[in-house]
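Here the complex is missing one protein chain, while the rest keep their positions.
Moving on to chain A:
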């Protein structure tokens, strides 16, 4: 017995449940009417949460309650709710939509359901398909987060540190958005992240269309600790042997993933695609510096022409990006 268990002047939630007062279990924690006779405590009305079984039903549910907020894994949303920053009047739960929790193949592409969890994407069968996304999913947090958090949620939250985002940007993935009346439209993920195109009211992210490249893909991320943590910088790099191109995206250093297009073209031109993708080692190092300089440029000279120095922390970030990009290319070509 613990020190505090002999005398318990007040009952606890847990003893209440154990005694079998089943109704209490689902109350959010209220005391009935307060002294003032007015109470703000109402157990959540059951109709405030809808659990549609298909994507179109979900879109209809959103149309019926325009103020409702869609929720999939809830790893970002519920944190906002719990801290009081967000008070949704209703929720549309996407967890029961089976069609978006798997993937299918479509003319050289994979159509990934938005409800795929990080844990699912991290498994070997998925990794054989899209290794870059699998690597990002495996580092996307502790197991509890990976079990709940979804691909679609990562895109919808669009956090700078979202681990799937640089991979999707490097893959040039497109998002298939479901709208009212069974409408579907395709938006490049980079357009969504950069705000070129937005999700309209009542629309949901249904699928992500990703090309199957059959070539090495690497995702590397730097964090502050050995255990899971938010990225301080991340690099996704994919090879596209069919188009003889290298595509690279840098995450966490800007509000959205950055693509160093010139560096990509330059290095793709140096790789001997016919000879086992050979590349001189110096070029790998130069690629890292090229990517870093492109993503974290030198500040413009001051008006008097003097050269401005980046702050030490930013210089270190640039060095980190360079090291990650160099290692990513090295791993992809090895």
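Everything below uses one rule, namely that contacts are C-beta pairs under 8 Å (C-beta built on N, C-alpha and C of every residue); 3 or more make two chains touch, one makes a residue touch a chain; residues count from 1.
Everything that follows uses one rule, which is that contacts and distances are computed from a predicted model.
Missing chain, UniProt name from the options "Nitrogen regulatory protein P-II", "Molybdopterin cofactor-binding domain-containing protein", "Succinate dehydrogenase cytochrome b556 subunit" or "ABC transporter permease": "Molybdopterin cofactor-binding domain-containing protein". The chain that is not drawn here is touched, among residues A:200, A:244 or A:316, by A:316.
Touching the chain that is not shown, out of A:117, A:139 or A:217: A:139 (per the contact rule at the top). Of A:84, A:124 or A:181, it is A:84 that touches the chain left out of the display. The missing chain lies against chain A, touching residues 1-16, 28-36, 38-41, 82-84, 87, 135, 138-139, 142, 220-230, 232, 312-313, 315-316, 319-320, 323-324, 327-328.
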